[in-house]
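Only one protein chain is missing from this complex, and each of the others stays in its spot.
To keep things simple, chains are lettered A, B and C as they appear, and every chain counts its residues starting from 1.
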């Protein structure tokens, strides 16, 4: 459904309801009946149930007069429905911008894409800060009037650097985007932000997990190169995939060409994944995603 | 949602409900409540409402014990809901195969693709007949044990030929596929099967309406060629588009190369459109389609 | 072939030879023999001859010690070969950056993409200036330390504005890029820079020539939207096409979504066309292009 709903009219009167629960008859009827009875008008509704998981997923975007004031009572009212169907659920205001931190190293194409889409209004969020282990991005980031923090990382200072990062984040961000941040986060860090960290890997996963994927793609002689945006988990490059895309290459392309072409795929894929996350279009189940794009 | 539902289990207990109506609050709640109350379990549900049309579209696939026997009474029971929301609607058994006639001339790639997908079980239909103004397809069609009718068409005998075709069809087919049938049907013919005739046009419409699209694409020097599957209306190549796709070409390709590459695009696009139509995934509104693929 | 040759080593010793001539036996042998005899080593060679045009096209990239000093004498030496085969030809240093002017109006996504690719080293050129009929781009352009000229255009002042633009350009630029410049240039202006002006049109030409292509694409209900980079000629949107691409849309997308998605296609397509032009990969013949990408 239209992805720009918040641009249309009065986003202030809109909210989203996200549901994951065991599949059984009557869920849609119960939820839509609840919304109707509470004066909410459905704008978008997507649901999915997979015979292989027997799990039901739903995303509803609805409008209600003065929803911001009534949200807490609407949540309370929904509790019995949620309990009846054993739902894992949340209800959020559409106009509530998520707070985002972007981590970056020396390659800035993904960061640049995110900042430009954000400025163009395509990414609805507050960019709380950009954090980097190198100073390269500083001027650009400050040009966007976004706080920039340079926290160098060496093998010896890694945990210390992470402690510094965690303090900066202060539990106040909803999403961390690793926009070609060339450091592996510790399991402790990852656990602090479960399913709230999105990484862009510069290969078509599960091909070329780990380091130097373009060099390895070149050596293998593949005819397409790709990029993968995924949630970060304790397993390297093995978290739930949100989005992937590829671009055709040929024998004419050397490793440097792969990197150049790959940069375009990476930034496109990452920006799409971040947009979907910001609009609550991604539901995670086990190690996979349901994306209501 | 999974497009192969009918393959999974007991398609005999499944039905589909298709709805188009003015958009207003409460439609989803009313429909899903109705189904729940009647013991039907929703397997797939898609809906769409567009701010630019204020029209609501819905497709639900559901299962109910012994639905084939109860379908008429379920339809009766739904009448009040339909009236309340001024719905244009229909309810169909999933296991009820649509009857299809395929019209073809001398180029057989689209026909071949449809027959092979049909035999592979990807197209759920009865192929009632193949009709052609040339005898070329006869052997192949009979190899599939499908009736073949050779009805030559000349400028002078066109109306007579159409009368013959209409008699053969006998009002007994649900869909006519023009699989590179190089004749323009008369308005009278088209009106007899409104929104039941799908044509494949060998260009990316609205580019190159009419004759010799590949020659004109070559002359214009386009870098992609395409194909378009659309419902046939009285206006040539102007009916509602169901599906389109393109393929990259270059200066290396002559007109004959465009035709060869184009054949692959044409058959892919047409087969996709026919599949969606057969599974009731296409809703028409004014001159556009909503495709719940 | 690798598009980054100039990055590899000593671009200062490289040159390109571009040839268009009537097709006949012996051209490749004569040209390569000439280069060998003159101590030039071929790095890339592409040629094309089309049975439908009987015209031969060739692009060679070669290296020779100290080519910058010897280029004039090499050109002189090539004259007899060129005459023998009635060649339309040119020989250029690879390290000679082309001078580019970018024209823009209020939408800045194409300009932004060009400037970022340029800064990343993907576009090998000097950006001589950015010219706009609106002031919106000024801050960004100056942030890149590129001269910005605001020249308002009204129906009454159009010719005057063009005179001002032509004076600024001063015959000193090799390429003018219309990066969503929403004014139609006069035939006089276009003639001053024949095949040196690249425009991005926001549709898949020849569909939706002229104004408001996204609105018309929406009304027609197409399933893919596209963009086209082409050389500007006196005929609106009818010049030689350099590159095109498309993106899938659905009934879920309103006109604003088409514009948002289209912006990504536009900037990608334009940047690719500009890159190929800068690397002398585009040869024009009649109203079509040969692109040795």
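In the analysis below, contacts are C-beta pairs under 8 Å (C-beta built on N, C-alpha and C of every residue); 3 or more make two chains touch, one makes a residue touch a chain.
Just so it is clear, the structure is predicted and the values come from calculations on it, not from any experiment.
Undergrad: Of B:105, B:165, B:244 or B:268, which sits in contact with the chain we cannot see?
TA: B:268
Undergrad: For a quick check of understanding: of C:41, C:172 or C:188, which residue touches the chain that isn't displayed?
TA: Candidates C:41, C:172 or C:188; residue touching the omitted chain: C:41.
Undergrad: In the whole complex, what residues of subunit B lie against the chain that is missing from view?
TA: On the side of subunit B, residues 1-4, 7, 109, 112, 116, 120, 122, 143, 252-254, 256-257, 260, 263-264, 268 touch the unshown chain.
Undergrad: Using the touch rule from the top, list residues of subunit C that touch the missing partner.
TA: 1-2, 8, 25-26, 28-29, 32-33, 35-36, 41-43, 45, 47-49, 51
Undergrad: Extract the touching residues of subunit A with respect to the undisplayed chain.
TA: 48, 50-52, 57, 204-208, 218, 220-224, 226, 240-246, 250-252, 254-255, 287-291
Keep in mind that, in the parts below, only the chains that are shown with their structure count from here on.
Undergrad: From subunit C, which chain is the farthest off, judged by mean CA positions?
TA: Comparing chain centres, B lies farthest from subunit C.
Undergrad: For copies subunit B and subunit C, work out whether under half or over half of the interface numbers are shared, and give different or same accordingly.
TA: same
Undergrad: If you average the Cα atoms of each chain, whose average lands nearest the overall Cα average?
TA: A
Undergrad: What pair of chains is linked by the largest number of C-beta pairs in contact?
TA: Looking across every pairing, the one with the most contacts is B-C.
Undergrad: Using the average of all C-alpha atoms in each chain as its centre, how far is it in Å between subunit A and subunit B?
TA: Subunit A and subunit B have C-alpha centres separated by 37 Å.
Undergrad: Between subunit B and subunit C, what's the gap in Å when you average each chain's C-alpha atoms?
TA: 42
Undergrad: Could you tell me which residues belong to subunit B and also touch two or more other chains?
TA: Touching at least two other chains: 48, 50-51.
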